[in-house]
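With one protein chain withheld, the remaining protein chains of the complex are depicted in position.
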Amino acid sequence: MSGETILSVKGLSMRFGGIVAVNDLSFDAGRRKITALIGPNGAGKTTVFNCITGFYRPSGGSIALTHDDGKTIQLERLNDFRISKQARVARTFQNIRLFPGMTALENLMVAQHNALMRASGLTFLGLIGAPSWRSAEARAIELARTWLTRVGLLDRADDAAGNLPYGDQRRLEIARAMCTEPALLCLDEPAAGLNARESAALSELLLSIRTEQGTSILLIEHDMSVVMEISDHVVVMDYGVKIAEGTPQSVRDDPKVIAAYLGADEEEAIAVMESGT
Amino acid sequence: MTTSALEKKPASRASGAAFILKKATISALVALVLFSLMIGVRTEAGPQGGLIYWTRFGDLAAIVAAVFGGSIVIELLRQWWGPADKVRVVPPAVQNALSLAGRLIAPALLIFTFLVPVIFYDQRYILDLAILVLTYVMLGWGLNVVVGLAGLLDLGYVAFYAVGAYSYALLATNFGLSFWVCLPLAGILAAFWGVLLGFPVLRLRGDYLAIVTLAFGEIIRLVIINWQSLTGGPNGISGIPRPTLFGIPLSPGEDGLAARLGIEFSPTHRIVFLFYLILAMALLTNWVTIRLRRLPIGRAWEALREDEVACRALGINTTTTKLTAFATGAMFGGFAGAFFATRQGFISPESFTFQESALVLAIVVLGGMGSQLGVALAALAMIGGFELFRGLDQYRMLVFGMAMVLLMIWRPRGLIGHRAPTVYLERNQAISSDLVKEGHG
Partner (left out) sequence: MDYFAQQLINGLVLGSIYGLIAIGYTMVYGIVGMINFAHGDIFMIGGFIALISFLVLVSLGLTAIPLVLFIVLLVSMAITALYGWTVERIAYRPLRHSFRLAPMLSAIGMSFVLTNFSQVAQGARVKPVPPIITGGYTLHEGESGFVVQLSNIQIIVVLATVVLLALFTWLVSRTRLGRDMRACEQDQTMAALLGVDVDRTISMTFVIGAALAAVAGMMYLLYYGLVDFFMGFVAGIKAFTAAVLGGIGSLPGAMLGGLAIGLIETFWSAYFSVEYKDVAAFSILIVVLIFLPTGLLGRPEVEKV
């Protein structure tokens, strides 16, 4: 064990031309905890995600990720694929990004690319069908099978991902991210478009990922029932700055949070206030 | 299709003959304007150097009449066939027969190919044609890695074919290296050039990548034409050594293969040898590609075609992944080029024009992106069709261009419209290519 914080964001800023999307944002995400990042639409949540996962290079600030072994990686210095490969941060997308023409199983195999590349001796051992490669491939299929079972998609393993219903695609995307064996899992609105039953199942899945895999989770979510039920810590953003943070309970009662939601969108504010009751 | 077009459909049914005639008349009028000057008047440089012209109103009238008649026929066919998006019910018996045929066609084709030199031993023309088809099958399979699997649109593939051909020709004529030494070298050099080009340009969007690769192909050709001291310029390189059967020449001399085996020499021996050589090379390409698809690198290629952003989020280094696809395709192109050089004995820049790239790309797209069998069938159809029109001489490229347009309209997804998964738990079921993405851009 090396501290209770896995991700430490300090003074993060992101500007596009003259627009300041994120301004001097600081927060910590706990190890083996579920941290939720909430806020009205346009608050800059996805921009924060894109900075953490290397799709944007922040204009300023630092994002430090500390692994279990105590090694700290500055994410703002890594870019795109290295974040997932070296820092072991996995993510899902607001608008699902599966490989629609590949089967569910293939999607999960692609997620294990880096491990499999090493096992296939950068393709050469695989090309001659070396036994070490064969066993590695069998293990990879087993891992994929495990995750398909956990998200309840085992019977759809050989169907094209693009043919799955929406809710299944959301779960498959989480399974795919988990197949990279991440230390930190970033979920961008995982409950969007799910019905109440599916949302409940999602909450259960995320809790089990935290307890069984010990993966820390950072999520953006609008569905307050999910946020209130599973989060250990909530960070509230509005107009690119942090306006509150704390336990779900304390955040919900914070007048600044209520004002932010009321000012932005009445329905969302009501959702915040009514949820969890 | 927009709403206005949909609304026109029922109306056209109702008005019948009058509508068809009206449409045909409009087509004929358009044709009349289009062709009035281009066909109605023929220009030519006269004997004194000035331009002279003469009229060909007869030809013009004939073509306009043909357009009129043709559009009536097309319209009738369209009405008979019904709306294009109507779902056609295929009886189960026919479906089963079709799927059986689908499974049998690959092995049947392979067996037939092996027997071609036996069946057509005396027909030099057919053997030559078969070698040509197999060369394009190999090129198509090579480009399929780049375009079909990785979804990178490459319009300059012929550059790597040229690099392979010139590598072999120069190494063999200058240093006397044998074909079997040069073959891997040609592949490696082509792959090297693939990496060299690919490294800076592979992050470009689909269409931009296409135009850059096209420019690269042209640069290579122009350099070959202008670097006369090395490449012989437009005159090319002749006297390229023929391949040997691992050191034994296929020549009529004392140490030739025929003399050693104690059989009578025949020039056909060499043709048959070349046939099996290219067949082996093509099958090797096929085998490697099929293997690669089931390895992480091949799966990453296909994932890249589907969604590049998701690949990056999964820790896949998209640049090296694209480079390996590019280099692998280039290497196969280089092998094919070396074979081309040794078969022809003579190469010149004329063989490496943009039209070759377009032809190979057309084979890949017509075959159905990513499908090995489709590519083989498309190569057979394209090159075979091309030969059928050999008699048409200068009309050949015209017909080829029209065929490309019509084939794309007929089957934009190619002949084989599904992809086979690379790994499965229970059921190995094909995926309709409607779901398969065609690359980023």
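A and B are the chain letters, set down in written order, and residue numbers restart from 1 in every chain.
Please note the rule applied: contacts are C-beta pairs under 8 Å (C-beta built on N, C-alpha and C of every residue); 3 or more make two chains touch, one makes a residue touch a chain.
These figures come from a predicted structure and were not determined experimentally.
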So which of B:Tyr136, B:Phe179 or B:Phe216 would be touching the chain we can't see? B:Phe216
The one residue from B:Gly58, B:Pro107, B:Gly176 or B:Pro200 touching the chain left out of view is B:Pro200
Give the residue, chosen from B:Leu34, B:Ala280 or B:Leu388, that touches the chain omitted from the document. B:Leu34
Which residue, B:Ile20, B:Ile72, B:Ala362 or B:Ile416, contacts the hidden chain when the whole complex is considered? B:Ala362
Per the touch definition above, residue among B:Val73, B:Leu104, B:Ile263 or B:Met402 touching the missing chain: B:Met402
With the missing chain put back, which residues of subunit B would touch it? List them for me. 1-5, 30, 33-39, 41-45, 49-51, 53, 147, 153, 200-201, 204-208, 210-212, 214-216, 218-219, 222-223, 226, 309, 354-355, 358, 361-362, 365, 369, 394-395, 397-398, 400-405, 408-409, 412-413, 438-439, 441
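The working rule: only the chains that are shown with their structure count from here on.
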For subunit A and subunit B, let me know how many angstrom lie between their CA-based centres, rounded off. 43
Under the stated contact criterion, what part of subunit A meets subunit B in this complex? 53-55, 80-85, 90-91, 93, 97-103, 105-106, 109-114, 116-117, 120, 123, 126-127, 141, 145, 154, 157-160, 162-163, 176-177, 180
Mind listing the subunit B positions that touch subunit A in their complex? 288, 291-292, 295-297, 299-300, 302-303, 306-307, 309-318, 324, 419, 421-429, 431-433, 435-437
